[in-house]
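The complex appears here minus one protein chain, its other protein chains still in place.
Note that the chains are named A and B in the order they appear, and that numbering of residues resets to 1 at the start of each chain.
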Amino acid sequence: MAGLVTTFGAGAMTNAIGEIRDVDFLFVTGSNTTEAHPIIAMEMKRAVRRGATLVVADPRRIWLTGIADRHLQLHPGTDVWLLNAMAHTILEEGLTDKEFIAEHTEGFDALRRSLADYPAEAAEAVTGVPAEDIRWAARRYATTDKAGIYYTLGITEHTHGTDNVHALANLVLMTGHLGRPSTGLNPLRGQNNVQGANDAGASPIFLPGYQRADDPEVIARYERSWGVSLPTEPGLNLNEMMKEVGGRIRGLFVMGEDIVLSEPNVSRLEEGLNRIEFLVLQDIFLNETARYADVILPAAAFAEKEGTFTNSERRVQRVRRAVPPPGQARPDWQILLDLAARCGARWPLDTPAAIYAELVRDTPRFAGLSHERLEAEGGLQWPCPDPGHPGTPFLHEGGLLRGKGLFTPVPYRPSKELADEAYPLVLSTGRTLFHYNAATQTRREPGLHQKQPCAFVQIHPSDAGARGIAAGDTIEVSTRRGRIRATAELTREVKRGCIWMPLHFAEARANLLTNDAGDAVTGTAEYKVCAARVQRVPEVGEGRPPAAGPAR
Amino acid sequence: MARETAAPEAEVYGAGSFYHLLRDDGVQLRVCSGTPCRLRGADALLAAARRSGLAAEPCSCLAACDTAPAVLVDRVVQQGIGTAEIEVAARAGELAAQPDREVLRGAIGPEDAPDDSLAIHLHREAEFDGAALQWAGGLGAPAVIDEIEASGLQGRGGAGFPAHVKWRAVREARSLPKYVVLNADEGEPGTFKDREILLRRPDRVLEGLAIAAQTVGAGEVHLYLRGEFETPRRILQEALARFAPVLPRDLVFSFHAGDGAYVCGEETALLESIEGKRGMPRIKPPFPVEHGLWGQPTLVHNVETIACVPEIVKRGGPWFRGLGRSEPGTKLYCISGEVHRPGTYELPLGTTLDELLLAAGGMEGELRAFSPGGASSGFLPASYRSVPLDFGSLAKVGSMLGSAGVIVLSRDADLREALLDQLRFFEEESCGQCAPCRIGTRYLHEAVVGAEAETGAGPRLSRAAEVAWEMNEGSICGLGAAASKPLTSALEHFPEIFAASPGHGGAEE
Partner (left out) sequence: MTGALRIDGQELPIEAGDTVLSVAARAGIEIPTLCHDPRLGAAGACRSCLVEVAGEPRLSAACTRKAQEGMVVDTQCERVERHRRNLLALYLADHPAARPLSGSSELFDMADRVGAPRDWGRLESRRDQRVDPNHYVHFDAERCILCARCVRYCDEVEAVNAIALAGRGPETTIATADQRSLLDTSCELCGGCIDTCPTGAMSEKVQLLRGAVEDARLEKVRTTCGYCGVGCQVDLNVDRRAGEGGRVVKVTSPEPGSTVNDGNLCVKGRFAYDFLDHEDRLTTPLVRDAGGVLREVSWDEALDRAAEGLLAVKRRHDAHALGFVSSSRCTMEENYLVQKLARAAFGTNNCHQCAAT
């Protein structure tokens, strides 16, 4: 997010989802799209069926590689090398868009100098991807007019996640692949309202609409608007906050998240939670984190309240109440207003529409949006600066929102924790189609439970064979931070030397294993790379999934 | 290209389950259930085989009505298997196919025709000198097509479409590559002429294909033979080896074996089958001359049509045209059923049934009904015996020449059974893609089966005409359009067979 804001001036998909079917060259990296974004994957499949070229850069042999023209199967964490080598090739072969660079960018000379160290041959040694494949992909990308890049957490969940995003942005800017339909750089958001939560200012460095929280002019405006004085000290990002739990952080308010399941290096977090003075939790289920909570507030689910979500393509859409919440549960917005009032802040807001109106009042990019318009016109894509504006399907038409796109030289830095003798395997984590995040919802759905009932670890057959592990065996996975047990799935989807597991299962919490080393800019933790070892366990391990019986 | 080309397993399963030779594992013996075979003891043979513990199943026409009853073992059609042989084989615990080319040959005629009176001439030895091919090369493609046009050659697979129109369209198509496809999926009940050509005159077929390929500009010839034609395929391949020295070196011949589906004789279903898919006819237009095999311009011809080509080239179009009586050329007529010498007879197009009967040694018993062109042509009463057997004349009386597989039935034959044979045949052989054919064939079959049992509850036979209309108008391909013919013709000419059992309304309800 921060990477794109600094280079382009907006941290969001540059293009609309519906434009994907018309793309002629798709570069998908760090996104297992068919599992995490099935509907976007349908658009990609449609494009490929139409004749588009698809290149997938991913350590795993994911579904999309089956229909791809090339699969760049890089070693985990070597993305910067790969992307720099692609940029190197484009430069070397004179395939840059010189006009675009001259008119719409700055910092190209610094980038040019930095790329000298990244020829494709050297990249092959580091990334494991044949130099010819790197060159081929680079050439096809640079020379195809409608070329789109799609990425998600496989790019960002690294200590060098922002570097990865910059390296991608460099490719886009040097080829001028921006400001047109079906052409751009597209982060696919994992949760329904990731884009919206960021847009709304749930960020330590941005107020709503990506207005910097340390910009005196912005602060002054919001102080006038809200009628209070505002802090000027930068806040802690989530990664820092979690590390400070029990330290500088003595009290926590947590809404709609099971931090004990979703945050990395959970053992350390749980120690911190034991020392914390006060924890308020607001959720729809009693989750794992509830064990540490002092107050638990029952909230309404998405189908039980009014509001808006903003999707990956910046489209704001209505959320509507279909059924009442169960028992005394209440919509989060009502709870928050009541809580604020008890904390001395009585805001004259009584409906989601009124809250939304206040949100857009001070954010020029959203100023033309309102519940009334969404009701009448369906979803609208920001920027939408005034009530007559039709919304913006693709960004940066006729020039970048930032003014000029900023090239950022990106030196390669290895992941924080590499495989070694004691922990010889590289562990990555991720999502599957059949579950969702902490699976508080999906594991209560019998049909999904039936399809994917328990935690599993993907391991290459030769790595398994060397350890006497057969398919279906219970194995123990350990890292320097913890250990879990899960069922072995032998598959060539993962490279030799790599293992992969989903993050959804409470009885085998992948985040007991993951590294909480965070990205320097965003604080996003390195969920995608840490050193691990596995061994076979004689009998079935502990832990049972929650009852997945039929609903009442 | 890393893109995977392997077909998804569900599609592979779906395609496999379409073809009965791939479907019914464990079947040792198949007995033809067509009318000519049933008239000559197929039911008893099947019963004997089952009694002896053999896994035996009835099957659709095996293109061996002249040597009925026809039996299939391991994709090889057997002749001369009687109840006794079946029982011996079952006791010995083995039932091996006897691949002998001679056994498949049936009676042919006329025996002593001069060389210049027949286009195919089944009696003559095969010739491998390539004279016609060479001659065609000298003429040049436009002149060859002109000769074809002058000959008046009509497609012999059943449709009777002018051949030169297809040749010219493929030659003029711009897209490359182009293909020539041989349709040797002979399966219309009562028809076995293509088998005789393949066995006796493979030279004519191969030379005709080579001329066609050279003329339309195709570099590949695909030969699709029904799966039960193991023996004809072998003979054709041997002939190809002998022919090789005179064939253009860069012309590729590829053989494809069907897996048991009558509908693959429909040219677009055949193309689908070559492509490895379910043999479902394509929606037309576009036609194969424009969008054929793998989407490329393709000339598809029946065996007999292509076998006429060498002599047309050598002797000229007008010569061929002059051979015919009411329409151009000679025609291979198959005759089976209650006739003394069932077989394949090359006679002038427009020959009458009586002339054909005489060539085949005469009727067994007194003629009651005949199908002039296989099951698709329905039944005509004896009073139509002097109608010229050609495309136009038969169409005029509501029937069709089709593939000229004539089946004759005497007054002793059970016409209602013969009707049910044909209705069952179309029901089972419908590809299942479109409702008018898939449901219509079932509807008509069940209507006749149920006609005896039905009492007052609105006999479905009364809807037969409307169903037939719909099958004709709504079906994707010719199978559906023709499949109602047996019933509608029987209702028209033989209403008495539906009134035979008392207690139901019958046809006049």
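A few notes on this one:
Everything that follows uses one rule, which is that a contact is a pair of C-beta atoms (placed from the backbone, for glycine too) under 8 Å apart; a residue touches a chain by one contact, two chains touch by 3 or more.
This one's a predicted model, so the numbers in the text were calculated from it and none came from an experiment.
Across the entire complex, the residue among A:L95, A:V319, A:C454 or A:A517 in touch with the chain not shown is A:V319. Only one of B:L209, B:A261 or B:L367 touches the chain withheld from this view, namely B:A261.
Checked against the hidden chain, the listed residues A:G9, A:P59, A:G196 or A:G430 yield one contact partner: A:G196.
Considering the whole complex, the residue from A:R61, A:R444 or A:R536 that touches the absent chain is A:R444. Along chain B, the points of touch with the absent chain fall at residues 8-15, 17-20, 261, 278, 283, 285, 427-436, 438-443, 446, 457-458, 460, 463, 466-467, 469-470, 473-476.
To be clear about the criterion, only the chains that are shown with their structure count from here on.
The distance from the centre of chain A to the centre of chain B, each centre being the mean of the chain's C-alpha atoms, comes to 63 Å.
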